[in-house]
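With one protein chain withheld, the remaining protein chains of the complex are depicted in position.
Naming follows writing order (A, B and C), and every chain is counted from residue 1.
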Amino acid sequence: MPKRVRHIELKSGMRVDELAEEMGKSGVFSAGRVAKAVETYREMLKAGSTIFMGVGGAVVPGGLRLVLTQAINEELADALVVTGANATHDLIEAFGGYHMRGEAMVDDVKLRRLGVSRIFDVYVPQRVFEIFEDRIQPMFAKVAKEGSKMSSAELLRRIGSRITDKNSFLKAAADKGVPVFCPAVADSILGLQAWLYSQEHELVIDVLQDVREMVELASNAIRPGAILLGGGVPKNFIFQSMLLAPRSFDYAIQITMDRPEHGGLSGATLEEAKSWGKVAKNAKIVTVIGDATVVFPIILAAVMKKA
Amino acid sequence: MPKRVRHIELKSGMRVDELAEEMGKSGVFSAGRVAKAVETYREMLKAGSTIFMGVGGAVVPGGLRLVLTQAINEELADALVVTGANATHDLIEAFGGYHMRGEAMVDDVKLRRLGVSRIFDVYVPQRVFEIFEDRIQPMFAKVAKEGSKMSSAELLRRIGSRITDKNSFLKAAADKGVPVFCPAVADSILGLQAWLYSQEHELVIDVLQDVREMVELASNAIRPGAILLGGGVPKNFIFQSMLLAPRSFDYAIQITMDRPEHGGLSGATLEEAKSWGKVAKNAKIVTVIGDATVVFPIILAAVMKKA
Amino acid sequence: MPKRVRHIELKSGMRVDELAEEMGKSGVFSAGRVAKAVETYREMLKAGSTIFMGVGGAVVPGGLRLVLTQAINEELADALVVTGANATHDLIEAFGGYHMRGEAMVDDVKLRRLGVSRIFDVYVPQRVFEIFEDRIQPMFAKVAKEGSKMSSAELLRRIGSRITDKNSFLKAAADKGVPVFCPAVADSILGLQAWLYSQEHELVIDVLQDVREMVELASNAIRPGAILLGGGVPKNFIFQSMLLAPRSFDYAIQITMDRPEHGGLSGATLEEAKSWGKVAKNAKIVTVIGDATVVFPIILAAVMKKA
Partner (left out) sequence: MPKRVRHIELKSGMRVDELAEEMGKSGVFSAGRVAKAVETYREMLKAGSTIFMGVGGAVVPGGLRLVLTQAINEELADALVVTGANATHDLIEAFGGYHMRGEAMVDDVKLRRLGVSRIFDVYVPQRVFEIFEDRIQPMFAKVAKEGSKMSSAELLRRIGSRITDKNSFLKAAADKGVPVFCPAVADSILGLQAWLYSQEHELVIDVLQDVREMVELASNAIRPGAILLGGGVPKNFIFQSMLLAPRSFDYAIQITMDRPEHGGLSGATLEEAKSWGKVAKNAKIVTVIGDATVVFPIILAAVMKKA
């Protein structure tokens, strides 16, 4: 039975969860989808879902590092799949490095001369990569002592457990026993450093081991749910795990700027995932077209309120 | 002097303005831009700016009708430029019609058979267009008594002043003396109805008169500011007014999903507008790539808090 | 019965229509849609369709001026609906002005100082707007002698018939008897000039008259087809004409970068138009997500081959 669109009403000093509720009264366009994402997330938590969070792109240098840490600490995520960039930039800050606010329209040749690398409007001084190298190389040595062949998840667990910075999502995950997969780790500065280490020492990142661990998690999951910030490897790796598991996702939320028309998995609809059996036929699903740095904090702040 | 990216920190029960402040601490990616939009809007209000608000697309059926009304009533906008669709759908509700929540992926031929027209995931029963016709035709007759040739802004002022529904943004604008321009009014169902009326009666919508009124407003504006929800005619009409005025916009906020690469004005950067003299060289400007139904309520709720 | 995806095969020196055919062998993703657009256009021509072409954005300064002229001269379009920008920039060149190749990432304040206005990577020297003013003002005087109140289509017909530049699409249209509607003409530099003229002289652009002429055309159309370059007013004006006509579009091709999620008509699917009765339930429709300056020349070159 269709409902009327009621219009969003604002109030001075309103809370984020109240705004999400107003968006739910409307129920349409992207505002309606943000509200549905909040509702879906709450349902997952109520159902005791095993929640797989995919973290694409470079949201850690973009200001969401602590939000991921909070999501882990508040038990709003049970496993993460991340890009190498997000792991690298978490470690950069954990090792005393930092990111600077810059400009997106700028002379990049001049930045190069100044020793600054750019990620949209974030500036990364080359210096922090030197700090990163100085700190990660001895870390690899320690890590390899527990065995020189490991999955990316095991690598990140071992690294995370050695970090002291409580704002690090890798530390939070290690502390909470939340696995963090990074199946494309070779495709990142962390991966380049791992290769440098491996030139002189024994170190193998066994990504098929990641597949095993992920399929196990997926197989043991309860009412599994996926929360996808961006697409890329994190989205696909989470979804493909269900191809070998006896179940499929009962919930899925994706926040993305990607679209389906060019056929890449990043922009694929969640409906499409049903044809593969990755998402259950009666699953509760919602796609929000938007930037994760805006949309995810709204959703999480609203969920934290009622959690 | 560049600042560090500090990371967004969420709190259970936090207010929208607090979230915007956290986004401002980060200052980067889209979250940083939402925060900058809030800051820019507050500055405009403090500076006593004459604020021109462009309302593209079909945000009124999409749940933002009351938000526009609130913006007018709280004196957060001094002039509006809207699409014919937004005017039409405001009137539909003012006349007792309504919009329904539907589905975006649906059999449109079946909807047609059921007498339902679709706007993304909003359903509009054909019946409400009949109500609209029944009510707007006598309205035109009354309106034309004050003179049969008028600008679109004058038409909407005369209509707005005859409406009793306090949720109508056209009524709020008429009551507050806020002009609402609709220079492409012929390109809407309101325009089709106007033409039907004009077949038997004298009625001319003189859009060059709109240009005159807009250029006058622009010429008399104080520290003018533009807030653009989407692009299209509203954006261009607001900006072009400065080509004939002795000043240019000191502030501009645009919220859009359009991009510059195909050269249309809708997706053009605010920097580009500086080359035309539409936006001042030192203007405070910010573009947020996102859906207005999500982004604008955040910004407005945050601004209302401190206003 | 589904067909296999056969793969595109390239040949040295292949023709555009051969490439389109290869894309049709594949039949999927955007390449498949380009091929379907070619096939649909050919079918329209074979069926003797009345073809309505919507020309949004600013494709005339962007290099498609002559392509529009060719489409008119080769009888591939029977009516046009254009933005004011496209009409203005056609006239700028007809009056001896020109557009320059520039850069999209540039210092716009410096351009302003140099007297250059920017449209993405096109530079428009201010000088050409002076030429435009010098030439269009006496043109209005001549045009108004045939009657001071006219539709936008009548205005453009009268102007087009006075142009000598054979590359002008407005001239070609006037010569061929192809009407060119510009219902949002007030929203353009042509509109600003019209207003300037109207301050001292009698001139009314009666856009309700455009509605009448368009509804008549739509009512008399044979197997009507729509070809939409971009969205905006041109798309909506073409489609809304069918709300008052006893038929609907049997064919529709849209080439756009806009998407449906934020609910604007520009990005709406052609399926959605079926729910309104704008497009027939069995219509042959195809949407290509892409820039019109790339996609439309491919389609037209392929169609011209077999036409």
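In the analysis below, a residue touches a chain if its C-beta (ideal position, glycine included) is under 8 Å from a C-beta of that chain, and two chains touch if they have at least 3 such contacts.
Note that the coordinates shown come from a computational prediction; the quantities given were computed from them, not determined experimentally.
*Asks:* For the full complex, which residue in A:I119, A:I163 or A:I253 touches the chain that was left out?
*Replies:* A:I119
*Asks:* Would you write out the residues of subunit C that touch the absent chain, in ascending order?
*Replies:* Looking at subunit C, the ones touching the missing chain are residues 2-17, 19, 22-23, 25-32, 34, 59, 61-67, 70, 98-102, 105, 120-123, 167, 257, 271, 288-291, 293-295, 297-298, 300-301, 304-305, 307.
*Asks:* So that we can see where the missing chain sits, which residues of subunit B does it touch?
*Replies:* These residues of subunit B touch the chain that is not shown: 28-30, 105, 259, 261-263, 289.
*Asks:* Extract the touching residues of subunit A with respect to the undisplayed chain.
*Replies:* 56-59, 61-62, 85, 104, 108-109, 111-112, 116-122, 149, 183-189, 191-192, 194-196, 198-199, 203-208, 210-212, 215, 230, 232-233, 236-237, 240, 243-244, 257-268, 271-277, 281, 291-293
Just so we're on the same page, only the chains that are shown with their structure count from here on.
*Asks:* What is the minimum number of touch steps required to go from subunit B to subunit C?
*Replies:* 1
*Asks:* Going by average Cα coordinates, which chain is farthest removed from subunit B?
*Replies:* Farthest from subunit B by mean C-alpha position: A.
*Asks:* For subunit A and subunit C, what's the span in angstrom between their mean Cα positions?
*Replies:* Averaging C-alpha atoms per chain gives centres 43 Å apart.
*Asks:* Between subunit A and subunit B, what is the gap in Å from one C-alpha centre to the other?
*Replies:* So the centroids are 35 Å from each other.
*Asks:* Send over the residues of subunit B in touch with two or more other chains.
*Replies:* 59, 61-62, 120-122, 257, 271, 291, 293, in rising order.
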